[in-house]
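Here it is: the structure, laid out below.
The complex appears here minus one protein chain, its other protein chains still in place.
Chain IDs A, B and C follow the sequence of writing; residue 1 opens each chain.
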Amino acid sequence: MQTAKVELIGISKNFPGVVALDNVDIAFQPGEVHALLGENGAGKSTLIKIMTGALSRDAGAVLINGKPVELDSPAAAQAVGIGAVYQEVNLIPSLSVAANLTLERQPRRFGFISWRKAAEDARVALKRLDVSIDVERPLGSYSLAIQHLVAIARALREDTQVLVLDEPTASLDAREVERLFAILRDLKARGLAIVFITHFLDQVYQIADRITVLRNGRRVGAGPTSALPQVELVSLMLGHELQAVEERRPPAEAKAEGEPVLSVKELGAKRVMAPFDLELRAGDVLGLAGLLGSGRTETAKLVFGASAADSGAIRVDGKPVSIRSPRQAIRLGIGFCPEDRKREGLMLELTVRENIILALQTKRGWLRLLSAAEQEKIASDMIRALGIATPDADKPVGQLSGGNQQKVILARWLVSNPRVLILDEPTRGIDVGAHAEIVALIRRLCAEGMALLVASSELDEIVAFSTRVAVLRDRRKVAEISGAKIERDDIVQAIAAP
Amino acid sequence: AQTIGFSQVGSESDWRTAFSADMKAEAEKRGIKLQFSDAQQKEENQLKAVRSFIAQKVDAIIIAPVVVTGWDQVLKEAQAAKIPVFIADRAVESDPSLFVTRIAADFNLEGRLAGAWLAQASKGNCNIVELQGTVGSAPAIERKKGFEAVISLFPNMKIVKSQSGNFTTSGGKEVMESFIKATDGLKDVCAVWAHNDNMMLGAIQAMKEAGLKPGKDVLTVSVDGVPDIFKAMLAGESDASVELKSDIGKYIYDVVQGYLKGKHDYPKWVLIPSDLHTPADAAEMLKKKGG
Amino acid sequence: MGEEDMNERYMPLAATIVVFLAIYAFGAAAYNNFLSTLVFGDLLTDNAFVIIAAIGATFVILSGGIDLSVGSMIGFVSVAMAALDAQGWHPLLSALLLVSFGAVFGGAMGALIDACDIQPFILTLAAMFLLRGLCFVITLDSLPINHPFVAAFSDWRIPLPGDGRLSASALLMLAALAAGIVLAHFTRFGANVYAIGGDRNSARLMGAPIRRTMIQVYGLGGFYGALAGVAYAFYTGSGYPLAAVGVELDAIAAVVLGGTLLTGGVGYVAGTLFGGLIQGTIQTLITFDGRLTSWWTKIVIGALLFFFITAQRSIMRSTALMRHPA
Partner (left out) sequence: MRLDPPAALQAPTRRPAAAPKFSEWRAFWPLLALALILLVDAFISPGFFTIRLVEGRLYGSLIDILYRGAPTAVVALGMAVVIGARGIDLSVGAVIAIAGAVMTELIHAGMSAPAVLLATLLVSLICGLWNGALVALLDIQPIIATLILMVAGRGVAQMIDAGTIVTFRSDFFSAISTGRLGPAPSRIVVAAAVYALTWAAMRRTALGLFVESVGANAEASRLTGIDAKFVTISTYLISGVAAGIAGVLITSDIRGSDANNAGLWMELDAILAVVLGGASLNGGRVYIFNTLIGVLIIQSLTTSILVSGLPPEYNLIVKAIVVFLCLLLQARPVRQAVSGMIWAKRT
């Protein structure tokens, strides 16, 4: 197989008010996994978008095998063998999985597409990732993680020589990550150049051969993985040392006591979730663990009234309540930070400020508008507190980097100050520094008496903050682990137990 | 009873609505079963309607066409089905053997009548502003042609401003307002000529609001003879209107029923007379129109 | 399970067909002579040009856009055909010229929409004004097309059992429909249209050629619009500057009644045929009734439109419920 070496020289990119990239040089060698690291908003996604023709650059050159090329569209990049999975799932939800997988390369007979063959191709492509789903259903009917896997499968076409993966593992659980890494090693052996962006440093050490670190749009460090120990790497990314991460144990879990704030009995929906029970007291952090598709998201949505339940009862403060819509849930003091930020979380055209105050405003009702000064203050407080990288609060949130968008949604729910906060994959795409801080934040919120329900694919994270863990398997709650017993292995066992 | 299909243009003006109502009332009086179809100003709807009439096997078809062209094919189909077709109001341009006759007034004549009256009233010296009907519509085209044919005979008569007011009162008013501005208060303008009364009524309002005295400072002449224009004449604000009769059901059914009874020697155009009215007979006309 | 889901995707189409059959059955029961091949043949003939325009509009709508210029395009093409006829052109030759003009004009709109990021609604609205304005510049009168070919075209027909017939217009429409179905569902161009309508940005990132497809989609819309204009000119044997005013809305309504989503990415070209036929049947029913005044005609059209849309939705909902009881 012909292999390519991609070089980016002196790349700069400005957005209104932001220098996203400033004279960045980088080269991707065949047969190497090259990790691109940096804080949220460092410019990683922008760099790979330029390299794959999705964005235009302001200055610099792209060389393939030493020859300058003009990649003015993703199609042009694909034509020279660059395949990419972007940070947000960029597939088409209304099309079938097969149509998504085969777009622009459908098998044809006499010039006409053979859909039967296309479905066959799609199944084969997914099989490599161990996914077997009905490829004729619309992509949008699958969970975000499955969609991500489909996107990866799409990028792994035969003629790909450079594979670019922007946070492919953010919504995958350990099993899928392993599977993906096995494939990447195989591709590496076949001489592909692989660009890998992630915020999980242990994954970097598992798979990457070389590291480049970006900070504030500049390249601040590069070298073989072996030459960069983790501590050094982190301080390169952040520009200073990471403050000692607090002890990985929740504070005295005895705090959670008294009447449950929220108790759920036999809540379920046919074909979606088997009836389950949950109890949350003030100060509780209930982790939801499970594999992909095990029903974590559905559990969260059922409790929040975002999906319709067909059985069960919910009590808030011991009083029976009916929650049939998110509105009712919010009135009862429940908040929900969804997993799919693009579709369920953000209003991309609205500004950072508006996105942040929205939940608080709905709580106040439409008559009592937060004054401009209040809005400013709330927004700038949250921007500072969560370290949201944005030139100002009046930037449309769609122009923020992925991790910063995630922080905006978190901020929205934090300012609305609910009594019960449901977080679905709250740290998806969040950088190391902020990650530690968000874990700490969750613990602080719980210490302040909030009750949290947190779904996450990262077991370490769940272990770090949960006072109890509910384990789900096949859309059914199979175990609840609590107290000092919470250990990674217990959860793994509960997940795996037949 | 006889069943007659009638394909009407639409209901775009007062006159049209009065025409439709008269056709229905007259049919009832004569015991005719009228299949009425409103084409909403679209020729294609009329073609559909005529085909439906053929499928329903009516005894005769009356068409008040939207446009003059495009009728050959359906007329042939009607002929093949042995259903006689009569044209009312606007003309059709097609082989005369395909329809029995046309019963209608003459738009061109209306324009000429208006022009002749104005030539007489202004003694052949007049700068005119014109409010045209909907661009491309047959009455607008024909009335303009007729009017221009007359005034071209008078070297000192000319149209100084001309715009479309879409046959509507508000259109007439808006266009007139801009004419007033553009001619500095209708200086040197001696008459307003509108393709229908509704536009003229709007123009009269515009002139009054600009402090002018329509009917006195400026002559007005328009077409249709709707009740409100006669009221305006009685108030001294309007000078002349050419009547376009709307109670023409009797003329039409006379011909249709005559033909069905066996009288086949109608001329190809049964003319409905148009005449010009002035304040002199306005009161009488108003009474006749029941306004 | 796979098969069940396949059916689900065809639900909007099936619901449209059911609604069409229901209204047709109603007409047959309520009026004499309604259930005849004559009426059905006329239905195809009389609505041919609207349906042809609507097929083009289906592509544009599937791509997430809209084309308001089709009505004016029909008017313009009919007038230009008539004007060229007066110059002695053969109708087929002028048809060829004008259909190419339509494709190029549409393609230019597509290029502008993509390159300058102008919203299709507004750009095509400006194009609607422009084409209608051009009609007036060519002529204010309606002009006949006298070439014998036009008369021969309208006379040509395949007789159906009963006294009905399948006219050349109807056949032209059916051919245009077949071509549309193949283009939409069995070519890469069609797949790209669906992709762009589903999510334009994602489609771009997936490597779909956006610029080219946008040009093709609007070009195809212009092509079908102009073809509808040719059909209209043949149908009426004339050109008229005010012809087909508002047909763009009829076309859009036909597309939507046919189950296509205006937001793009979802729908079937075949549905448009039935959407168009439903509208045509409404008209026929009203004429057969023959008692409605002008204003009741409008009210009844609106009411029937409402009835169809809600009927179609409730058919879809209830079958969905039967499958997945809540």
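By our rule, a contact is a pair of C-beta atoms (placed from the backbone, for glycine too) under 8 Å apart; a residue touches a chain by one contact, two chains touch by 3 or more.
Predicted, not measured: the structure shown is a model, and the values here were computed from it.
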Chains in view touching the one left out: A, B, C
Contact residue for the chain not shown (choose from A:344, A:376 or A:480): A:344
Sole residue of A:147, A:299, A:361 or A:427 that reaches the chain not shown, by the stated touch rule: A:361
Hidden partner interface residues of chain B, rising order: 11-14, 17-18, 20-21, 132, 135-136, 161-164, 166-171, 173-175, 177-179, 181-182, 184, 198, 201-202, 205, 209-211, 226, 228
Touch residues of chain A, complete complex, unshown partner: 14-19, 22, 39, 41-42, 215-217, 238-240, 242-243, 304, 306, 325-327, 329-331, 336, 338, 343-350, 354, 358-359, 361-370, 381-391, 412, 414, 417, 433-434, 436-437, 441, 445, 448
Residues from chain C at the interface with the omitted partner, ascending: 115-119, 121-123, 125-130, 132-134, 136-137, 140, 249, 252-253, 256-257, 261-263, 293-303, 305-306, 309-310, 313
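Everything that follows uses one rule, which is that only the chains that are shown with their structure count from here on.
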Averaged-CA centre spacing for the pair chain C and chain A, given as whole angstrom: 44
Mean-CA-position distance for chain B and chain A (Å): 70
Numbers and ranges of chain A residues touching at least 2 other chains: none
In chain B, residues with contacts to at least two other chains: none
Residues of chain C defined as touching chain B within the complex: 31-34, 36, 38-39, 42, 45-46, 49-50, 82, 135-136, 140-144, 151, 154-155, 232, 235-246, 280, 283-284, 286-288, 290-295, 297-298
Of chain C, residues touching chain A in the complex: 1-2, 5-6, 9, 182, 185-188, 191-192, 194-195, 197-199, 201-210, 265-266, 324-326
Residues of chain A touching chain C in the complex: 54, 73-75, 77-78, 84, 86, 90-95, 99-100, 103-104, 106, 108, 111-113, 134, 136-138, 154, 270-271, 308, 310
